[in-house]
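Below: one structure, written as structure tokens.
The complex is shown incomplete by one protein chain, all other protein chains being positioned as in the whole.
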Amino acid sequence: MNPMMALAELSPKLQLLLPEMVIFVGAVIVAIRGLSRSRSARESLPLLTCITLLASIAVVPLAWSADGSADTGLLLPRLGRFVDPMIAGVAVLLTLLGIGTVDRRIEATFACGRGTFDPQRVIRGEFYAFFLFSVMGAMLLANATDLIWLFLAIELVSLPTYIMVAIGGQGTRPHEASVKYFFLGAMSTAIFLYGFALLYWSTGSLELIAIRDALAAQSATTGISTVATIGLVMAILGLCFKITAVPMHFYAPDVYEGAPTHVAAFLAFIPKAAGFVALVLLLTCVGWSGHSFLDADGVRIAYDGLPTPIAAILWMVAVITMTLGNVGGLLQTSVKRTLAYSSIAHSGYMVIGLVAGSAAGIDAILLYLLAYGVMTTAAFAALSALERKGEELNSFADISGMRVKHPLMAWMLALSQASLVGMPPFIGFVAKVYLFIAAFEAAQFSLVVVAVLNSAVSALYYLRIAIMPLVAPPSARSDEVTVVPSAWPRFAAVVCGTATLVMSVFAGSILSAARESTSQTKAVATAMDAPKHP
Amino acid sequence: MTTLLASIPRAMNAPELSWLGVVILLPLAASVVCALCGALKCRTKLPAFVTIVALGASFALVLKAYFEYTGPVEVPIFEWINFHWGSGGKFQSFVADCALYIDSLTLFWMLFVTGLGTVITIYASEYMEADTGAGYSRFFFGISIFLFSMSALVMGDNLVMLYLGWEGVGLASYLLVGYDYHRPSAVAAAKKAFIVNRIGDLGLALGIFMLWTNYGTVRYDELFAAMNAGGRSEIDWDISVIPFLLMLGAFGKSAQFPLFVWLPDAMEGPTPVSALIHAATMVTAGVYLIARMFPFFELHQDALATVAWIGTGTALLAATIGMMQYDIKRVFAYSTISQLGYMFMGLGVGTTFGACYHTFTHAFFKALLFLTAGAVMHGFAGQLDLRKISGLRHIPGWRLVSWTMFVGCLWLAAVPFTAAFYSKDAILLTALSSDRWDFVLLGWVGLFTAALTAYYTFRVWFRVCAGPVKYEMGSDGGHDSHAAGDPHAHAAHPHAPRWCIKGVLLFLTIGAIASGIPSYRQVLTHAPNWVQEMIALSSAADGAGLPHDGGSASVPMLGETGGPHHATVLGMDAHTGLAIVGSCASIGGILVAFYFHLRSRRSADSLAAWLRSRRLVGWIPDAMEHKWYVDEIYHGMFRMPMWIGAQILSLGDKHFLDGAIVDGIGRLPIVVGKLFRPLYSGVLQGYAVTMAGGVGLILAWVMWVWMRGFN
Amino acid sequence: MQLIWLSILTPLLAVVAIVFAPERNARWIALAGTLASLGLLTFIAWQFPEWTTGRYSPSTDAMAWIAGAGLGLTVGFDTVGLLMALLTAFLMPLCIIGSFSSVTIRVKEYYGWFLVLGASIILAFAARDAILFYIGYEFTLVPMTIVIAVYGGTERRIAAIKMFLYTFLGSMFMLAAILYVGWEHRLSTGAWNFDIDALTATSVRLPSSTQYWIFAALMIGFAVKVPLFPLHTWLPLAHDQAPTAGSVILAASMLKLGTYGNYRFALPMAPAGGVELMSVVAILSIIAIIYASLICWVQTDAKKLIAYSSVAHLGLCMLGLFALNPVGAEGAIFYMVNHGLSTGALFLCIGMFYERYHTKDTEVLGGLAKRMPVWACFMVFFTLASVGLPGLNGFVGEFLCVGGTFLAEHDSQSGYPGVLGPWYAIVAALGLIFAAMYLLILLGKIVWGPLREPQRIEGHHDLAAVPIADLNLREVITLAPIAIACLWIGFQPKPMLDAIAPCAERMLVNYPAQVERFMRLEPPAVAAGATAGDKLGAEESR
Partner (left out) sequence: MTGSLPAAFTPASPPEISIAMLVSAVLFGLGLVGFLSRRNMIIMFLCTELMFQGAALAMVAAARDLMDTSGQVFVIFILTVAAAEAALALGLVVLLYRCRETLSADAWSDLGEGPRGVHDPEPPDQPEQG
């Protein structure tokens, strides 16, 4: 094959990867620039990261300008169009969270002249490069065409995060978090990898579209084979690690608590988004009932729905995840840990979208991911904007009476909790309602009931985090709380807090964007447009 | 039981008579002025004058209406509670407008209500003068509100208007009984009056609902029309229960057994209030209600009998209690209950005429008695114990009070040729000449009660007005706060009443005497009794004793040939016999009182001591003095168990329902959370085992499902 | 529609102004904001075209919010909603005025939250979209929780948290039910739509077993809010701890969201469920009346007493609604407005002496008529209004509620058969006696009797030291409008009754047939177009 022709054939695909390429370039620049002797150059790294991310958002329209004109081999051809900007957008805010935190001690040493510059002791460049790589991995996932891509992208998301946890902050707690995160992450990777192998064995292909067709063929004759089922189950369970869902969620409280706050915020969103995108892709191969696709011959093939065991497993995962997350959250005295449990619980809610499937389910997941990203970032941002004697805020005593000294952060924290609990009119509420709508579409009434009860239970601890800073009197610990030197975390908190409210106003457009991105091809009507009762 | 069914004339719609609304409006306007006076801290007698003028004008208007009266009319004023649904048919609307129903019964009642109201207000303007200022305004505000409510009660064209007035007079009673609010006893009495009345009101309200659900209307005219149209024949459970419910309301307002307990306590109010509200007018609202709704009391054969029994029983009970009271006002209060018992007995045995006539006469003489008692109280700094005042008529300046009280006592004792004699006679005659043996029995009980009445009435008079001059001044304001600021409060000598009080006493004496005129005319000229005529034209016509279109007279006609031909009393012609027996009873009672309380006062004490020493009857005097322990029984039977129950509920609400159940459910998630806590041990391998175990379990489950075959 | 949104947004604009204004001006801005809102609503009411029809106005234009999910920003009033919004808007400025002296800390926040609270409540009453209603309904919890938790009594945080969690849990069920109905709507029409009328139209055609569950879920949510026995335990604590103005709005408007929800959602949406559960609800209401009344009797805390009396009074209101005939419904809706006025005013009165003495304990405080005669007049007046004295506002509602219960017999000739009837009414009417009892006992303790004044607790940081004197002009201005409204409504209930009547009838439009069916114990009728729902019901039962 002529290389030029191959390139020409590839070009539509490459065009789709424009945002990722931008990030890649940015990451390389950041990594190199991090070694600069110039302090200002090093301090400009977060800014550079932001610019990179914003640039990648900016090229998203460009990437999809030739939308649908070529066969890109994508299962959900427009998924990236929503997922990429979403991930990059939240990542911009996540970048702001950590400004001034990474390398702070070393930089301080340099600044007061006690140490000489040593490129081996400076890690800021690495950190932001890893940051960008991880984000890039998450964005790449949306454009995955086969299992290899999927696997590599997931690993690209994960591997940098292991390091980020370890190097993003001070003390030994990040180390412990990192080791737990890494080892358990490796185990989960092995699990889904084995699942991929079985899936490959059963369907004969690594390409998602081919897998879809093979599974459809299987289910049309004898039903999806056992090997495929077990492979899928293992893949799902392995990915559950990324989304902190039962039974792979146990690491989350420890890691979130141990990780630096801004990295915890990162962990709460980027791997989770990646995991859900991967799960969406995997399950789209199996297909939900009420969904149909056009095969190569233009024949519409309707999905039979998830195989019973998988549907049942997802159902159980959803129920147990949200329940365990919420009841676990009740017992905590650490804000970060509570937010970790909240993260678990929210994954449980989002799994409802996976169970529900269909277009509405995926839309709901995307909307919920965005909402969750913004509101949990708001909470973590409010925490990371403050410190107590140079240490991160963690216990409830630290935030008690925060209003007195740091009213704005107190309000933003409360705002984020209100959104997390699903209080109207915040975006968390809209997302939750839409999730329930999706569940109704799939006649998953029991899940709605469980989720509703769980929302009420979760109110117990969200309310505590919201009320503590606003109402409780300042404690001895919270009197010592000061703002971090950088104003950016505060800015991020305000932006995210405001966004929880503003986004709900524009929830309609966000949702329609999400919906557009999940339609399989232009010709295929989604379940939303053509109602059909299961 | 009367079987006689009068056809009640339909009312004409007369919007042109809307000036009658002014009768109600005037007291309301007066109340507003009084309230303003209070708010503006007026220190003059302006509130009293305004009230007097307003009430006088009301009375004048009622008089005008009386003279122009031609037949029942309905006067619409404005729409109050009024709405329709569906097609808006008979059972698809609720119409209780602010409108007036004017028939002779209304006018009869309004005449003495507004008349006595005016007069007693004049009395009060002097009586309350020590309180000039906020209290004065408040008092006359209460009086105005009362007159407003009473007018609404009597003149309203439907039962909801009646209910409005009914509750309104209760409110006025509450405010006025509790006038002297810094005394806990007054506050308690006011509260008790309102709450006990509310129990009766419940019956009334339910009766109204029952009428409405069965007849589709609460307007008198339509209700009567339904009755005329044969509504009485459809006797089923919920219709026959109507009179009993209404009766409960009447018993509450008119202080009949078992709801009479509030009235004696209500004497905590200023005396003009006792005279106006708790003797002359408000307490007769029950009589009015039954008279007004008389046809409905014929719906159930036992309804009127129940009224009669309760009335007679209350009359006797109250009389026995009244015999042993030492507080003058309380004696009069029990006499009021007793006399109201007579009225109910009259209603029950079927003579609305007798009942209304007795209401009429009673209003005058009982108001008179109360006002004399008030004068005593006013002069003696709140002293009301009849053991501590004696020989009043010999004290200068008190002669008029003594003699007007004497007149009042004579009337109350129903000595022959007094108005009360005739009115009581009308009731007892009907009872004694009834076909029913139980009514005859009730009649005799009534006669016996009459003797008791005469005794305890003159016990007061002989003790207080006659005998040697001897008195102790009251300790302080006593029952009326007004005396607190009175310059004479702690004076050693009583101060005699001035012209306002005296004039009113005189006027009421004349009124009491004059209230007998209809009977005198009847006896002397055989002209129809005025009251009887008034009643006969109203919805209570069945018991008026005059022949009417609907049937033949089976009720004795007073003054005709001496009663029905078949009825006899002690073998004599019923009328004559009753006159003789009744005279004997009252005079006998007076003589006994004379002996024990004037001639040989010590013998009364020795008799009581002797009685007390007997084992069998020793408890009776104490029981009588303590009102037969009715309050205590109520307290023990109802209030206490309910209070204990309420305490238990209160604690249960706090500790069980909220503490155990709600908080327990709230803790449930925390408990569940604690169950799973060991899984988050913080040990890496622990997590790995749990995760791998979870995955293994799920895979095992999938395999198991696979073994069983998918689906 | 723009006007309505404006009336909701005006207080919010005032909040923005407060944030940037100096603290001393916060109260005036708040007052201006609420007055502007009241003015706008009055104007809306003035030119309201549907007073006699019970229909929504504006009737047509819908405002899409999230089109795909059928969520709209559609607002509009029917007369009931308008009346309730007016009530709220009427009480808001008075609450603001009443708070001038009682709030000394975090003043800007206080007024800000109060305005948000008002806007949120008005939004709930104005919403024509079920989810929009839910937004307003649920968001009230946030400002109220903060108002209680920051400005309340000694146990304020527990009280606030309990209120929040309890009502939040309840409303979650309600949300699920609304979404379910939305789903049914989607099944039958193919599009999501949460317009209340559309949902109602869908829901009434569902099989009765489905309606049963819809009704139950909605009912749980609203019953917590009302609150209905035995879900009432959050209320006394919340009222007890809330600052005065918070109590006023809580009692007057927030609890009414519960009854309003019944009127707007539970009853019209699930008539078949309504008839099956109506005796249960009625019995619970009656228990609430008697139970709460008895508890009131032994309360020594004036505010708790009034709080429990709210439970009893709203029990009566619920009973009226569940009489399922126009009289009861009319009475209940009428009562919703008037309970707000009289109980709100009572809370204001109690707040006024609390500001002076820093205690609400009727055991240590009493005979205030001597010290504060003007206050005593208002207190007596509003107590009497609350007791249901004819001629004042409370009477009409109470009377019609009991009357409606009375009428709700199966052989009623009113065209609206029911299953309650006289016995229910008699027990409920006992509550009227109890109401007189406990309220007069309260009066007897704190207004009448010899003067008893406690030692003032000095240095109470939350409360201004208001001199112990009679009401000042500001306080009179706070109470007088309510008193005038009470009197006016008591004497002229006709306009309001006329306005409510068509709404009451519309709410009950499906009931006569349903009750007939229920009485005859027919098998549930499957209406046309409900087949999909049937299948779903079957699925659910499996």
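A, B and C label the chains in the order they appear, each numbered from 1.
One rule holds for everything that comes next: a contact is a pair of C-beta atoms (placed from the backbone, for glycine too) under 8 Å apart; a residue touches a chain by one contact, two chains touch by 3 or more.
Fair warning: this is a prediction, and the values are worked out from it, not measured in the lab.
Participant: Decide which residue listed in A:Val179, A:Met316, A:Leu408 or A:Val449 touches the omitted chain of the complex.
Facilitator: Touching the chain that is not displayed is residue A:Val179.
Participant: Sort through A:Ser44, A:Thr109, A:Ser395 or A:Ser512 and give me the one touching the missing partner chain.
Facilitator: A:Ser395
Participant: Looking beyond the chains shown, say which of A:Arg104, A:Arg477, A:Arg490 or A:Arg515 touches the absent one.
Facilitator: A:Arg477
Participant: Of the listed residues C:Leu169, C:Ala198, C:Leu235 or C:Leu321, which contacts the missing chain in the full complex?
Facilitator: C:Leu169
Participant: Of A:Val25, A:Met187, A:Val449 or A:Leu501, which sits in contact with the chain we cannot see?
Facilitator: Only one of A:Val25, A:Met187, A:Val449 or A:Leu501 touches the chain omitted from view, namely A:Met187.
Participant: Out of A:Leu62, A:Ile148, A:Ala220 or A:Ala487, point to the residue that touches the absent chain in the complete complex.
Facilitator: A:Ile148
Participant: Since one chain has been left out of the picture, which residues of chain A touch it in the full complex?
Facilitator: On the chain A side, contact with the omitted chain comes from 146-148, 151-152, 155, 159, 162-163, 166, 172-173, 175-180, 182-183, 186-187, 189-191, 193-194, 196-198, 200-201, 204-207, 210, 253-254, 257-258, 330-331, 333-334, 394-397, 456-457, 459-461, 463-464, 468, 472, 475, 477.
Participant: Quickly run down the residues of chain B that touch the omitted chain.
Facilitator: Interface with the chain not displayed, on the chain B side: 662-663, 665-667, 670, 677-678, 680-686, 688-689, 692.
Here is the rule we use: only the chains that are shown with their structure count from here on.
Participant: Looking only at C-beta pairs that count as contacts, which pair of chains has more of them, B-C or A-C?
Facilitator: B-C
Participant: Comparing chain centres built from Cα atoms against the global Cα centre, which chain wins on proximity?
Facilitator: Taking the mean of C-alpha atoms per chain, the most central one is C.
Participant: CA centre of chain B versus CA centre of chain C: separation in Å?
Facilitator: For chain B versus chain C, the centre distance works out to 37 Å.
Participant: Counting only residues that touch at least two other chains, what does the list for chain C look like?
Facilitator: Residue numbers touching two or more other chains: 165.
Participant: Return the residues of chain A touching two or more other chains; collapse runs of consecutive numbers into ranges.
Facilitator: Only 460 qualify.
Participant: Which chain A residues qualify as touching chain C in the complex?
Facilitator: Result: residues 363, 418, 421, 423-425, 429-430, 433-434, 436-437, 440-441, 443, 445, 448-449, 452-453, 455-456, 459-460, 463-464, 467, 470-472, 507-508, 511-512, 515, 528, 531, 533 of chain A touch chain C.
Participant: Per the contact definition, I'd like the list of chain B residues that touch chain C in the complex.
Facilitator: 38-39, 78-86, 90-92, 94, 134, 160, 163-164, 166-168, 171, 174-175, 178, 181-184, 186-188, 190-191, 194-195, 198-199, 201-202, 205-206, 209-210, 212-213, 216, 238, 642-643, 645-647, 649-650, 653, 657-658, 661-662, 666
Participant: Write out the stretch or stretches of chain C touching chain B in their complex.
Facilitator: 162, 165-166, 230, 233-234, 236-237, 291, 294-295, 297-299, 326-327, 330, 367, 369-370, 373-374, 377, 380, 384, 389-391, 395-396, 399-400, 402-403, 406-407, 409, 412-415, 422, 425-426, 429-430, 432-433, 436-437, 440-441, 443-444, 447-451, 491-494, 497-498, 501, 504-505
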